[in-house]
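A single protein chain has been removed from this complex, and every other one stays in its place.
All chains are identified by letter, namely A and B, in their written order; residue positions are counted from 1 within each chain.
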Amino acid sequence: MKRLSFYALLTLIIGYTVFPYYWAFVSSIKPSSEIFATPVGLWPHSPTLENYRLVLSNAGFLQALVNSAAVCLASVTMALTFGSLAAYALGRFQFRGRTATLYLVLSMTMFPQIAVLGGLYAIINQIGLFNRLPALMLSYLLFTLPFTVWVLTNFFKQLPGELEEAAIVDGATPMQTYRLVLLPLLSPALVTTGLLAFIQCWNEFLYALSFMQTPDRYTVTRAIFSFAGVTGSGYEIPWGQMMAATILVTLPLLVLVLILQNRIIAGLTGGAVKG
Amino acid sequence: MGTSLACAHTRKLAPLAEQAQYLALPRVELTVFVVRALLWVGFIVFLANLTVPAPPPSTSATLRTTPPPVPRPDRRWAGTTLTYYGERPGFGMAFERALLRQFEQDTGIRVNYIPRPLSASECYASYQRVFQARSPDVDVMMVDVVWPGALAPHLVPLSLSTEGFLPQLVENSMVDGKLVAMPGYLGAGLLYYRTDLLQRYGYEGPPRSFDELEQMAKSIQAGEKPVNPRFVGFVWQGYTYEGLTCNALEWQVSQGGGQMLDQVDSPEALRAFSRAAGWIGTISPAGVTGYQEEDVRNVFEGGNAAFMRHWPYCYASGNAPGSPVKGRFEVAPLPGASVLGGWEWAVSAYSRHPQAAEQLVAYQTCLPVQRWRAVEGAFLPTRPELYKDPELLERMPFCAIMPEVFRQAITRPSTRCRDLYNEASSIYFQGVATVLQGGDPAASMGRVRRDLSELMQP
Partner (left out) sequence: MERRRLAWLLLAPTLLVLAVVAFYPLAQTLAYSFTDARLGSSRPVHFVGLRNYFDLLVDPRFYSSLSLTVRFATVTVVFEFTLGLIIALVINSQFRGRGLMRAAVLVPWAIPTVMSTQMWKWMYHDVFGVLNDLGLRCGLLAAPVAWAADPAYLFPALCAVDIWKTTPFIALMLLAGLQVIPADIYEAADIDGASPLQQFWALTLPLLRPAIVVTLIFRTLDALRAFDIFYVMVGNRPHYQTLAVFNQQVLVEFSRVGPGSAISVVIFLLIAFFVFVYMRLFGVRE
């Protein structure tokens, strides 16, 4: 009995967390006639990939996928490069101002993006990056960089000091130590941190909404938001296609997350719980 | 704990660190490291840009005829290239492409066509940014009828003739006595009604007043609801956006409530808004305050409503093959006033080729093109004389009522508000939305009037 209720609770939790995604999936493989039919069918009677075909032949959406990938990759590359250097300094060096810098970085991880929207907007206009992808690559550093620095600093701190010492005794410069000894050791941490930062970029909406202007520069969140606003072309709001697009956009992420779930959990909680 | 270990190390390492070669290298190495990362970023940007010339979005519209030639083509600017923000992705693109091909052929001017952003408010924001930068990147652009007032400082005064155009629209495009945009096609609020249902419940024709509309919607809904639990009497655009300004302004003006800027809290206006609030949950669905154009159309075209307030384009989609209401609905003028919408063509003040640009504007709005667009794609012309055209009437029989609609057509006060229109409209529709949510009409709209007059103070 106790076991039964435990598993009932489990089912309930799994149902609650997975159902909306299931529903998006079911809606995406229903033909239009079933999507807009009442009563609603809980599974499709004649499943079809039509919605996926339409989404994948939608050049605007594909462009958004490319844009998002480019913005995220570039932003994460920069965040990991700059962030790991800073984390090396913060994690392995002792100097005045270190604690203050750590405080600064930690508070920056909670920085409200909306607070710099106006100022950032002005800068982006000044340097002629308006409606250009690099504007997003740069502005996403606002949240990816502090996050990367913070998490990687914790990882650097955990590395045993003997390695570094041995390298220096062998005549390696700090940069060589960093590149040839420490970075390889930290590569799992870099992958995890990179993935988490990537997800943050992939999910970003406010800046994409405010800085990108033409449909050929939309990121995926922006494109899916506007999916709802399409008027006058079809005969209904393309809920089926929208759900198909949602599935397409989240599926790769989901697979990655599930494969790397242990590391992600470590990375996510490592930064916060260890304080 | 890790840190204390590291600290111990740092201290031990200090003498080592004094060696000169220890610091000589890092700067170069660091730079190389950072530069390499930036090169990667540059490579990613480069790759992303490589893929940018995306194949144009597919269009479903197939055209039966080619567009008319340019009337009096002027080849003086042959060879120049114009950048043009034209029809948004979707239905209009096929028309745009055909027209531009014809224009390029006849004038020798090349046109680089960029589809404008999908939603009007995004489009407006992007124009503002282009103008902010005084960018010569755009020569010609499509502008919504509510924008000329705001965008006028950045638009070239046109020297084209407005003879034969609908006077309300011409007036709307004149700022400080200068014509800054040419009306190309229009929209107007219309009342769609189900002919079969009206007949079944014994009504001779569409309602002529909001009282009649309410009463008819109520009795049809009472009769239909037992059969179809999702059936409602009347649907309209109630989401908090520009569409609500159109709907609310129609209620207000139709029922003697005066104008949007000065008399929003007149007793008549308050009555009109309270009346609309009373529809929610009775003749209109509770969800109507979440409805934009397409939600409204879904309900009506699904056969789930007796009346609908909408723009003209639903006439075509409602009669498309497979539509459940095909042949079972008609269009009438709204009881009272009807808000004019639509799109105009304008030339950027920062354009390097204003004369060539004006040619394109002239072509897009000339009589033969307006007629072609109407016959091919049901875009409503801005020249009233075309509504007598037999071919047009055959294609869109409801056009016969348009002269009557135009008599009562109103424009939103965009020319007067200039660059404050967006904000004025937001104050207005947010106030109306408060009343629709059950807020006190007098208090809410009183506040709207105060906010509006404060906003409009120089």
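Here are a few things to note about the model shown:
The working rule: a contact is a pair of C-beta atoms (placed from the backbone, for glycine too) under 8 Å apart; a residue touches a chain by one contact, two chains touch by 3 or more.
Quantities reported herein were computed from a predicted structural model and do not represent experimental measurements.
Of the candidate positions A:Phe61, A:Phe155 or A:Trp202, contact with the hidden chain is made by A:Trp202. Checked against the full complex, the candidates A:Gln63, A:Asn131, A:Gln158 or A:Thr221 give a single residue touching the omitted chain, namely A:Thr221.
Summary of contacts with the chain left out: across A:Ile29, A:Val55 or A:Leu141, the touching residue is A:Leu141.
In the full complex, chain B contacts the hidden chain through residues 3-4, 10, 13-14, 17-18, 22-23, 26-27, 30, 34, 121, 125, 128-129, 131-132, 153, 229-230, 238-241, 285-291, 298-299, 302, 304, 419, 422-423, 426, 430-431, 433-434, 437-438, 447. Although one chain is not shown, part of chain A still touches it, namely residues 6, 9-10, 13-14, 16-18, 20-21, 23-24, 27, 35-40, 42, 78, 81-83, 85-86, 88-90, 93, 95-99, 101-103, 106-108, 110-123, 138-139, 141-142, 145-146, 149, 174, 199, 202-203, 205-206, 209-210, 220-221, 224-225, 227-228, 239, 242-243, 246, 249-250, 253-254, 257-258, 261, 264-265, 268-270, 272-275.
Criterion: only the chains that are shown with their structure count from here on.
Those residues of chain A lying in contact with chain B across their complex are 36, 38, 57-60, 62-63, 66-67, 69-71, 73-74, 77-78, 80-82, 85, 91-94, 125, 130-131, 133-134, 137, 157-161, 164-165, 168-169, 173-176, 179, 213-216, 226, 229-233, 235-237.
Across the complex, chain A is touched by residues 2-3, 5-13, 16, 21-22, 25-26, 29-30, 33-34, 37-38, 40-41, 44-45, 47-49, 51-52, 54-58, 60, 89-91, 114-115, 117-119, 122, 125-126, 129, 132-133, 230, 292-295, 297-298, 301-302, 313, 317, 320, 323 of chain B.
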